[in-house]
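All protein chains but one are shown at their positions in the complex.
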Amino acid sequence: MIEAQGLAKYFGRFTALRSLTVSIGKGEFISLFGRNGAGKTTFLRIVAGLSRPSSGVLKILNPQPQSPQAARGLMGYLSHNTALYLDLTALENLRFYGELHGLPHQDSELEREIERVGLAGRGQEPVRNYSRGMQQRLAIARAFLHDPLILLLDEPFTGLDQAGTEFLRGYLAGARRDGKTCIMATHDVPLGYELADRMVVIEKGVVALDLSKSSVSLDEFQSRYGDLAKES
Amino acid sequence: MLAKIWAIFRKDMLVELRTKDSLNAMLFFGIVVLVIFNFALEPVRESIRAAVPGVLWVAFVFSGTLGLNRMFAVERENSCLQGLLMVPIDRGILYLGKMLAASVFMLITEAVVFVFCLVFFNLTVWKEIPWLALVFLVGTLGFTSVGTLLAAVAANTRMREVLLPLILFPVVLPIIVNAVEATGIVLNTVDYGALRLPLTFMSVFTIVFATVAYLLFDFVLED
Partner (left out) sequence: MGKSRFDNVLGILVLVGVIVALYMAFLQAPREKTMGDLQRIFYFHVPAGMVGLVALAVNFLASVMYLARKNRWWDSLALSAAEIGVMFMTIVLVTGPIWAKPVWLVWWTWSPRLTSSLLLWMLYVAYLLVRNYVPDPDRRAATSAVFGIVAFIDAPIVWFSIRWWRDLHPSPMIETGGLSAAMRPAFWTCGAAFFLLFIYLVRRRLFLETARHDVEMLGRHVEMLR
């Protein structure tokens, strides 16, 4: 569904991605690993269309969007920045994004979304009053409000407490069941392994490891990932 | 498409109504400028009515620039701009929504600052008000048409708020010249026919730059 060929991205002298080639099938859940600065965020941003690659090709197929604009409609992007307006209420935030997406959601449907992410009854409060975990839950509702086919998540478990982590884990498991294609960057190896169909490790701007879950156990993967980190 | 422009406009208005950060700063700054001019123009106190158009528009431009800066500062918190960029809309629509919101903030500020100006400089102005409103409206739209684009340009740089006046004022000079002249015509000469030229000029300016900004906005925002 998503094909990246030789993606490169430079910021002046600094190379974020050197030549990244990876193929992601429809409905696959990819856990993306790698050190800070290895290129995970850059790759996700390029897939999301937020960043243009310096060279290389990114293709979205099946369905193939007619324009970059349409491509964005297929995707939802969640980073550790929530993209929420702190002075508006949860309902107002969702209403705004719903209108921008052209969704016909009534307020009652939006309230249901708010309940779905475990924030029942707090939809009328300004987001400023929420805890970090609550904001992240609302961010999930916001990012995926338009029910996209592709979910892109950049270290979404950062800063979540136990309850929040449980919630997100359940949410992503549900997304898998629904056949969504997911790419999730994470530092949490066991969690990433558990949710994934495939583990991809980016090191120095290229794909260093690409393993399917069925081919390695968690311990094997952890040791191979650890060896990779030691080499550099 | 109109619905989405309205959505962005409404969101900016809503955020502002909650905090009133931007409006308070703009109003206060505008009034401060008036006060400073009162002292600066002491030597020409008798002919102050002639200087009022210039004083007004200096106050408007300075507070308007403050408002423009805030337009994009608000999107920086929590990377809200990223959320907006992920939505499948033409980036130019973002521009139009923001331009309208900036215009409304500026017009509100202008109305209040104008009232203070009447009080400070002891002016009586009644039948001129509709004409003034027209001049203020057209001038403001001209200012925000290019100002919104340049605010996005400045937001890309390290200096942000500091850079915007530096790059905006030379570009927006034609609006200032025309607006001051037009305001002067309404307040001092009452030859309303002479308004046609500056108003047309400012309208053309607005249309030209709104179009340019709509087309170029994408390039400013993308990474």
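So that you can tell them apart, the chains are marked A and B in the order they are listed, and the count of residues begins at 1 in each.
What we mean here is this: a residue touches a chain if its C-beta (ideal position, glycine included) is under 8 Å from a C-beta of that chain, and two chains touch if they have at least 3 such contacts.
Please read all numbers here as calculations on a predicted model, not as lab measurements.
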Contact partner of the left-out chain, one of B:Met1, B:Val44, B:Ala111 or B:Leu197: B:Leu197
Among A:Gly12, A:Pro104 or A:Gly121, the residue in touch with the chain that has been omitted: A:Gly12
Of B:Met1, B:Val119 or B:Leu166, the residue in touch with the unshown chain: B:Leu166
Contacts of chain A with the absent chain, listed as residue ranges: 10-15, 18, 54, 204-205
Interface with the undisplayed chain - residues on chain B: 146, 149-150, 153-154, 156-159, 163, 166-167, 170-171, 173-174, 177-178, 181, 197, 201, 205, 208-209, 212, 216, 219-220, 222-223
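The working rule: only the chains that are shown with their structure count from here on.
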Touching residues on chain A, where the partner in the complex is chain B: 45, 48-52, 69-73, 75-77, 79, 81-88, 92, 96-97, 99-102, 126, 142-143
In the complex, chain B residues that touch chain A: 3-4, 7-8, 10-11, 14-15, 18-19, 74, 77-80, 82-90, 222-223
